[in-house]
Structure formats: C-alpha cells, structure tokens
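In this view, the complex is presented without one of its protein chains, the others remaining in place.
Labels run A and B following the written order; every chain starts at residue 1.
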Amino acid sequence: MANDIKILTEHINIPGIETFEVYRKAGGYNAVEKAIKKMSPDEIVEEVKKSGIRGRGGAGFPMGMKWSFLAKPEGVPRYLVCNADESEPGTFKDHYLMKNLPHLLIEGMIVSSFALGANKSFIYVRGELMYVVRILEKAIEEAKAAGFLGKNILGSGYDLELVVQPGGGAYICGEETALLESLEGKRGNPRNKPPFPAVKGLYQSPTVVNNVESIANTPWVINHGGEEYAKIGIGRSTGTKLISASGHIKNPGVYEITLGLPVDEFMNSDQYLGGIRDGHYLKAVVAGGSSVPILPANLFYKTANGEDRLMSYESLSDGGFPTGTMLGSGGFIAMDETTCIVRNTWNFSRFYHHESCGQCSPCREGTGWMEKVLHRIEHGHGTMSDIDLLVDVAKKIEGNTICPLGDAAAWPVASAIRHFRDEFEWHINHPNEATKPGAVYMGAEILA
Amino acid sequence: MSVTFTEDKLKKAQEIILRYPEGRQKSALLPILHLAQEQFGWVSSDTMDYVAGLLSITPVEVYEVATFYTMFHLEPVGKHVIEYCRTGPCCAMGGEEVFSHLKTKLGIKANETTSDGLFTLKEVECLAACGWGPCFQIREKYFMHLTNQKVDDIIEELSK
Partner (left out) sequence: MENEVPLIKVTIDGQEIRVPVGTTIMEAARQIGPSVAPPAMCYYKPLQGSGGKCRACLVKVAAGSEKDPRPMPKLVASCITGAQDGMVVENFTNPEVVEARKGVVEFLLINHPLDCPVCDQAGECHLQDFAFENGVGEKRFVEEKRTFEPEDIGDKVQLHMNRCILCYRCVYTANQLTEKRVHGVMGRGDHAQISTYIKNSLESDFYGNVIDVCPVGALTDKTYRFKSRVWFSKPVDAHCACEKCSGKVQVWYKGDEVIRVTARKNQWGEVEDFICNTCRFDRKKTSDWVIEGPSKVARNSVIAQNKYGLNQGKKPEFALNYAAKNFKGIDDARDYNQNLDEIKKSEDYKALMQKNDKFFSKEKSLK
C-alpha cells in the first residue's frame, strides 16, 4: 500500500498554485478536457461509482450511489451544490483546500456538474470565510476567461455557470437540506425527508449536495480511473482523506493520509502529528469532529479486541459506540492529561445549543438543557443524579429529531460519560477542588 | 431614516440578483445582507426593509433570516468587531487564556463595545481554523496562532 500518495494536495506547495496559470501548468483542468471531450456523463458516474469514494463531509455515504439516485425528469433543471459550510469543531480541511487550491474545487465542480447534467451549480461557503469566497470568485473568473466555464465549454455545447454563495453564520447549514433552504434565502431549518434532495432539492428540483473534499477528488478519478482510485486505501475505505488535526499535538494542521494508515503512525510519527507536546501524554481523542464519540487513549490506539486501530471508516467505528467512534469529517482533536473532560463536554454542548435551529422540540429544548446541567457540574453545583439525567436526555434526543444535529449533540455527552464517568463524579463530589482554575481530575492524583 | 445603497453596492446587488434563476431572487438575501453590513456596519430594521424592497419580498422574510444567522449585527457595533472563537479545539490550543487577556486589554466583556467606539468584542463558535488556533476574525480577516503578545500588537495596530 502506497502510504504517501497525494490525490488532493500533491501540488499544494507550488508557489502561485492558486492562480489559473500555474494550476494549469501543473496538469490542472486536464480532467475537464478528458471528461467533456472523451467521456459521457454516465461514464463519469460509473467511474465515480467504481472508485468507491465515500462522502467526505462526515456521513460517509458512497458518492457514486448518491449520484445515481438523482432523478432526471424531462425539462426540469438539475443542480449540483457543493457543501463548503465547514463548521464542525475540529474540522478545517475544506478551508485549507479552498484557500490554497481553489481551482481544484472548480475543476471538480465542472466535471461533476457535467456528469450530473447541471448547468448552474453552487458552492455554499460559510459566511465567515468571506475571504475564501473572494478567492473562489477570482478563480472562477480566470477559469471562465480560459473557456472552462460559461457557455459552450471547450466547444462542446455544454454550458455551466458556477455561483459562490456565502452563508450567514449557522452550523446547521452544513446539513444538506438546511443548506438548500439557506441557499433559497430562508432560515436554515432542515427539511423533513422524504422527499430527498435527489428528487426535490434546490428550488424543488433534483439536486446533489457534495462536500468540498468529495468533489475535489473527482478530477483524479477521471484522470486515473475509478479502479485505480479504489486500489488506494483499505477495504471499503478507498482513497485518501484530509485530516484536520488540532489540540495538544506537536504539529497541528491538515494532512492528507491514505485511508488505512495505522493510528499510532499518524499520531506519533514526525511525518504527521509528531505525538503529544513534550512532557505530556494523550488522554483522549475526538477523531472525526466534535460530534463523534470521544475515546480514551487506550481505546483509541487499540480496538476492544486488542487490534491496532487504523485511520479508516471501519476501523475507527470498530466496537460501535460502546468502544469505538467514527471517522466523521476527519476533525481530529487530541487532548492531553491537562484537559478537563467535563469542561470540554460542556464546551461542545454549548456549541450544539448555540447552533440548534430550534425547529424540532427534542433538539431545541434538549441541547439547552444538557448545556445548563453540564455548566452546573463544571461550576461545582452538580448532583449525582445529574449524570444519569444527562444520559437520559441525550438518549431522548438521539434519533428523535428531524436532522442529525440532535445526534451530534447527544453523542459527545453520552460518550464522555461512558468513558469518563469517574471524572464527572469527582467534579460533583469535590466542587471546591474541581472549580480551582486549571484543576483536572487524573484518577487518584489531582493536577492543579 | 431612509437607507440606500451606494451606486457601487446597488450595482453589485443587481448583479447578485441575476445569478439565480428567474423568480428565485430571494436566494440573493444572504449575499445582499452581507453587502448591506459592509456598507452600514450593521443591519438595522430600516436596512432590512430596504433589502426586502430590493428583492420584492416581505420585510418579515428578511427579519426571520437576519435573526437566524449569527453574522449579522442587529445592533450598532464598534469600528472593529472582534469575533473570537470560543469552541473546544481553540480552547485546547490555549484560547481561554488569550481571551481573558484580550478582555483585559480592551477593558470590556464579551458583547460590549469600548467607550471610544473602536472595538466590539463578540464570542463566536468554531471558525474552522482549529489547528491554527486560537483565532479571531475582524470583518473578513482571520487572525490565527494568537498569543497574548500577538493580541497586543493587533490591538495597538488597529488603535492607531
């Protein structure tokens, strides 16, 4: 297995790669030429299916399958919408990719739109990243001037217009139907499903919504073929994945890894994260963005069966929620022994409370409730029954909401209590010690 | 008080409206609210009424949207709005300490404006710059890898 193949970031360090000229010289837009001149849309869909690539936004749904669900009624426009509303705490890979390689995303948007028969496609970028919106708009102008966008692309008769849409500051718009509502100029309230976007999406027309990283993979798939792509990676986790790494590690940043890389190597080799900062050790990891279950260090390196864990969809979720987690969006947050799990859980909980759209009752009321209880525990006013209360509230939110934000709010709380219950109990039993600045529970000894 | 876009902004707004299919001009709402905030610094109810007129939608449709998204300032703000990330990963990178320093430096709490009207401090959730944290944003610009020293320098620079 080639461990160092870079599908997305191969050219990222070339000076000026954000300009059309340099990007083109490095082989950029070859996929557009190949796709539009030599391939039919169905052939492209077929290649993407063969690649086995799974959605990189967090859910991991096979991209080719999503494409093949797109309804194609006569006389109705179809839309491709790129989800660049990256807001999951711990995740900043799309930010990195778009600001450095805007043309890669645009190239991917062109071939994907062609494959899906879309003539107007949107890139929905979170509003905070307005400077990235400007970078993308500039890149689109350049591509248009070179004949890769607009009317009659490369003389093929295919027209495509790309629109970059800024959001307004709402995590929920990363949920695809909330994103579509927002794109229609409404509040970002997720829609009831069915109908799914593939049937009734943007403007009630068939729509595909894909993550930035997913779309950025398509040029490579077209250039090299889906089968070649599928050879990279391990099992059903094909290809590479961008991991955004933050927390108490030596080398935070964005890494492109081949799926299947051993967790130990990713965490500790100098090529990647370089291990935990000096003089400290790993306590817990959130492997795929704040919503996935937190894992204590021991369960992170090894599965419950004692196997080495790998950076892949399957291996990270090995053991299910009791002893596993999820690859999610690849938002990797490492925490050393100075981290207070209660405080961190409260922080995440506050995030979901703040970001709940308020449409359905379990999420609207439950996220706030959990935050308030966690705030109480963290500030020395918790009672023992609060722990079970949190578990119960999380359970009553999970699975009972319109969109997955409810689950995303429930999982971090439930998993933190599952793996670090003693820490919660210590907070409740020792309010005076626990509320000292910097105080952290470390089993028998207390670091203060 | 009546509110109108400058000629430039109005032209830009009209361009934006044309991006969308016919009859879907409401899609332009978020970009145009951003445009309005660029010009006026914040989004007043008069501004919202004006935007509603531009898009031929009812004012309440604009209020609903503007109050849903956190980027729009519905009250007047200082010249520089510091939007500070308070979410977990930034905290793990030392965000809480830098934030206390920033508050002391400015002499205000979150959601307050300095008496000279220069700075408004807001806490926001994750800005998607976790590995480059702690971070804050002032208008479109990201300030990352913050330290107490760096915060001092930025504030000095902007106070000039």
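Please note the rule applied: a contact is a pair of C-beta atoms (placed from the backbone, for glycine too) under 8 Å apart; a residue touches a chain by one contact, two chains touch by 3 or more.
Computed from a prediction, not measured in an experiment: that's the story for all the values here.
Asker: Thinking of the whole complex, not just what is shown, which of A:S40, A:S156 or A:N192 touches the missing chain?
Answerer: A:N192
Asker: Can you say which of A:E18, A:D85, A:E256 or A:E355 touches the chain missing from this structure?
Answerer: In the full complex, the listed residue that touches the missing chain is A:E355.
Asker: Please identify which residue in A:F332, A:W346 or A:W369 touches the non-displayed chain.
Answerer: The single option touching the absent chain is A:W369.
Asker: Which listed residue, A:A71, A:L389 or A:M442, touches the chain dropped from view?
Answerer: A:L389
Asker: Just the residue numbers, please: which parts of subunit A touch the chain that's not shown?
Answerer: Subunit A touches the chain not shown through residues 170, 187, 192, 194, 353-362, 364-369, 372-373, 376, 389, 393, 396-397, 399-402.
Asker: Please identify, in ascending order, the residues of subunit B that touch the omitted chain?
Answerer: Per the touch rule, subunit B residues meeting the hidden chain are 45, 58-61, 63-64, 67-68.
Note that only the chains that are shown with their structure count from here on.
Asker: Can you check how far apart subunit A and subunit B are, centre to centre, with Cα atoms defining each centre and the answer in Å?
Answerer: Centres of subunit A and subunit B (C-alpha means) sit 24 Å apart.
Asker: So in the complex, the part of subunit B that touches subunit A is made up of which residues?
Answerer: Residue list for subunit B touching subunit A: 19-21, 24, 26-31, 33-34, 55, 57, 61, 64-66, 68-72, 83, 86-89, 91-93, 124-133, 137, 140-142.
Asker: Using the touch rule from the top, collect the residues of subunit A that touch subunit B in their complex.
Answerer: Going by the criterion above, the answer is residues 77, 86-92, 94-95, 120, 126-131, 134, 161, 163, 165-171, 182-188, 203, 244-248, 252-254, 290, 331, 333, 335, 339, 344, 347-348, 351, 354-355, 357.
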